[in-house]
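With one protein chain held back, the other chains of the complex are shown just where they sit.
Each chain gets a letter, A, B, C and D, in the order it is written, and its residues are counted from 1.
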Amino acid sequence: MDLGTTIGCILGSALIVLAIAIGGLDKLIIFWDMPSVLIVFGGAIASVMIAYPMKTVLKTLNVTKMTFVNKEHSPIDAIMQIVSLAETARRDGLLALENRMEEISDPFLAGGIRMAVDGMSPEVVESIMNTEIDAINGRHNSGKGLIANYGKYCPAFGMIGTLIGLVLMLADLDPATIGQGMAVALLTTLYGAVASNLFLLPMADKLGFLNDDELLVMDITLKGVIAIQAGENPRVIKQKLMTYITPNERPEDEEAAV
Amino acid sequence: MDLGTTIGCILGSALIVLAIAIGGLDKLIIFWDMPSVLIVFGGAIASVMIAYPMKTVLKTLNVTKMTFVNKEHSPIDAIMQIVSLAETARRDGLLALENRMEEISDPFLAGGIRMAVDGMSPEVVESIMNTEIDAINGRHNSGKGLIANYGKYCPAFGMIGTLIGLVLMLADLDPATIGQGMAVALLTTLYGAVASNLFLLPMADKLGFLNDDELLVMDITLKGVIAIQAGENPRVIKQKLMTYITPNERPEDEEAAV
Amino acid sequence: MDLGTTIGCILGSALIVLAIAIGGLDKLIIFWDMPSVLIVFGGAIASVMIAYPMKTVLKTLNVTKMTFVNKEHSPIDAIMQIVSLAETARRDGLLALENRMEEISDPFLAGGIRMAVDGMSPEVVESIMNTEIDAINGRHNSGKGLIANYGKYCPAFGMIGTLIGLVLMLADLDPATIGQGMAVALLTTLYGAVASNLFLLPMADKLGFLNDDELLVMDITLKGVIAIQAGENPRVIKQKLMTYITPNERPEDEEAAV
Amino acid sequence: MDLGTTIGCILGSALIVLAIAIGGLDKLIIFWDMPSVLIVFGGAIASVMIAYPMKTVLKTLNVTKMTFVNKEHSPIDAIMQIVSLAETARRDGLLALENRMEEISDPFLAGGIRMAVDGMSPEVVESIMNTEIDAINGRHNSGKGLIANYGKYCPAFGMIGTLIGLVLMLADLDPATIGQGMAVALLTTLYGAVASNLFLLPMADKLGFLNDDELLVMDITLKGVIAIQAGENPRVIKQKLMTYITPNERPEDEEAAV
Partner (left out) sequence: MDLGTTIGCILGSALIVLAIAIGGLDKLIIFWDMPSVLIVFGGAIASVMIAYPMKTVLKTLNVTKMTFVNKEHSPIDAIMQIVSLAETARRDGLLALENRMEEISDPFLAGGIRMAVDGMSPEVVESIMNTEIDAINGRHNSGKGLIANYGKYCPAFGMIGTLIGLVLMLADLDPATIGQGMAVALLTTLYGAVASNLFLLPMADKLGFLNDDELLVMDITLKGVIAIQAGENPRVIKQKLMTYITPNERPEDEEAAV
């Protein structure tokens, strides 16, 4: 699990609070304004709802969670399990994999093996698994895109909020309150800038990296299932799949064995 | 039908009205200025008329409507109908499809089947259907592009309006009205920002997603018509076309059947 | 001929004049400042002369005119003429096209037929016609690029003019004239924004659409000449070339005939 | 030689001087500030030295000169010389080209012919000439990129200079000098904007066009050398190479001859 998102969020928030509170803790209250919160975050949600299909919007909270709590996708573990399955298939036939189905925790690998055991043609297995990879990739990308778009609309609504505040203040110029009016007007721009640059745009980037990791393991799994179905030698399968991993990420003894 | 556009438009507008009216409902009137409306929206229309061919401009209202009222394009339904047609063609010959023409509601599928029944060569059928797909895609993309361009020109004319207002105000500086002059000048920038970020840019994105959905069904239809014409086994056709759909979108019993 | 450019230019200009004159026609004079005109439009011309080869700059006025007065490129008419020529070639031999040369008004088609009649090898004919298509495309693209660049430099020189105005005003601060100084300084920014957003950037887009239309007809012509030279059946040529056109743009009787 | 760069630089500079001097020639002195010059142009040089390898930085002055004083690369002349060499090779054998080496002024063509005469295999000749083309292209592109980057950093250091000026002025607010302080602070922004938009970005574009011209001639030369080495008929070589040139750029008699 990558703790970067959690640490980054805490560090960034703490620094901003610190920068404000350095002149006195009572200053913090100046920076809270409920209508400003509504216009920036609510407005950006409205834009995103117009831009994205409803089902993508609903899945987003889940996607955001992934940047905090993500399970590691280990290509080494995937290769080890595929090689072990290949050994069983080599020794006892493809149907013997039936008995090992429940020890497979990755549903993508399980699905692939099941199709192979069920005797589907290799072309169809490959095509179905590729569709699944494309679908996961598409889902992740639209999740990432939604967060990035939300990060683009927040500063826009920050500017809209500031413009509304300025018009209200200017239409009723009063030297006594002009400073406070401006201060409140600027808050929406500040909210938008922080939301976008500290949270949303970086999270969208992180989702991209997590997606890359997951797709690598899925690619390895697809190649592995095809190789098992073709009855290839487990040693050869291992050698082939290991080329997906850089030498210094390979387990010591593995590298020797290759 | 995706209600996101409708909900988003209402939510966003309500939030902006709320943000203005929080200091009193009478403030709302400050934010209405007819010349500002004309320069922002009229000016952006003028730019779009220069940029796009006349026929594309005229079709735009229709395209915008699609983001509110869009018919679902279900790939499952398309596959089911194609498989059913394939069964008829397998059993009673390609010409038997003649009798089922009127139950086909999708004009793209109907056109493809008609060409097959009329005995046109598969290459020509594929080429004509591909041209049609490209044309639909091109039409959608230029519609999407026009909305996105309109969303780009609105803030530009917002800035132009503000500059005109500032020059007018500065050329005749009067401390008593400077505030109101500035307020009115800023309105065009506000109009442009809201039109672009709350409505136009998100709608252009939504049009892209709707286009993707429609093209997927058209791709499936094209592959299906070619397969029917080639006299392929309906079960094989179904299996092939189902690979276009991700497993968790497939009907339960279908997945088992595959 | 597409009247959009003309209508858009008039509409946009009228709206801007209206927005200025709403407070009195005498305000219009405030918005005219000769040195500002020189620095924005002259400066941008200087930049474009540095950026583009001299010959491209000289051809630009011509290119701009195309956005107002453009001849329609009808793919249907092109196909009809090619099919008619193909019939002559089929019936009376390739050399018989010699007699029909003067009725061909499109110089690209005429050049292609001439080369075919002169007995040049099909590969050379295709290669020369492709070079011509690439050259037209390149010429249009550099014309479009030049207009788009002019549209990029105008706001830049608008900003430069405003900066010069501000420095002059600030170096000699006089409360009595500060407003007018600022007003004049802002004019260059206004000029640059209007020139760019109302005229130049949209015109560059329109040039792109006109180019697409012309290239489509040239592609069809190239395919047609090759087919005529190969002695293909006119009916087959027509069917092939018609696939370049979307069904609802085809003439009614043509579609039936296909 | 393209005089556009020279004319554009003079025209643009004259217009800016004019815009300043219109209120009196004594105003010109306000616009000169040595520290501002240093921070904008020196700072941008520092950034470029960090960004680019030292050898690329050192070659830049040379590259910039090319936008003023560039030798024409005529594809027609190149083709004529290649055809003439091909005739010699056809008539008297490849080795006879030895005697014509000194009349070849283009070192790229000379190098190619030398390798052919020396009997290197056509694959190696093509590979070496392609590496040379890639190297020239790479060198030009990094020269162009450096100028474009310099044009990007100038406005950035303009803004940095203005910020420094503003901080100095604000930290020691004195109503009597505030105007002059602001005026001087704005000069760096002005310098950056002029340097970037009038000189650097357009020059980078011009370098791109000059590169395209040179690469076209090199491509023609490569194809010509290969054809000479293969002993092709000079007439066929000419016909092939002429397809690189658009008809209306071909010499009158040549077009007839083709």
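The working rule: a contact is a pair of C-beta atoms (placed from the backbone, for glycine too) under 8 Å apart; a residue touches a chain by one contact, two chains touch by 3 or more.
From a predicted model like this one, the values you see are computed outputs, not experimental measurements.
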{"item": "Identified contact with the non-displayed chain, of A:L15, A:M101 or A:A230", "value": "A:L15"}
{"item": "Touch with the omitted chain, as defined above, among D:I7, D:I76 or D:I164", "value": "D:I164"}
{"item": "Residues from subunit D at the interface with the omitted partner, ascending", "value": "35, 38-39, 42-43, 45-54, 57, 111, 124, 127-128, 130-132, 135, 149, 153, 156-157, 159-161, 163-164, 166-168, 170-173"}
{"item": "Contacts of subunit A with the absent chain, listed as residue ranges", "value": "2-5, 7-9, 11-12, 15-16, 18-20, 22-23, 27, 30-31, 67, 178-180, 182-183, 186-187, 189-190, 193-194, 196-199, 201-203, 205-206, 209, 239-240, 243-247, 258"}
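Basically, only the chains that are shown with their structure count from here on.
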{"item": "Mutual neighbours - chains that touch subunit B and subunit D alike", "value": "C"}
{"item": "Distance-maximising chain from subunit B - centres being C-alpha averages", "value": "D"}
{"item": "Centre-of-Cα separation between subunit B and subunit A, whole angstrom", "value": "27"}
{"item": "Chain contact graph, described as a line, ring, star, complete graph or other shape", "value": "line"}
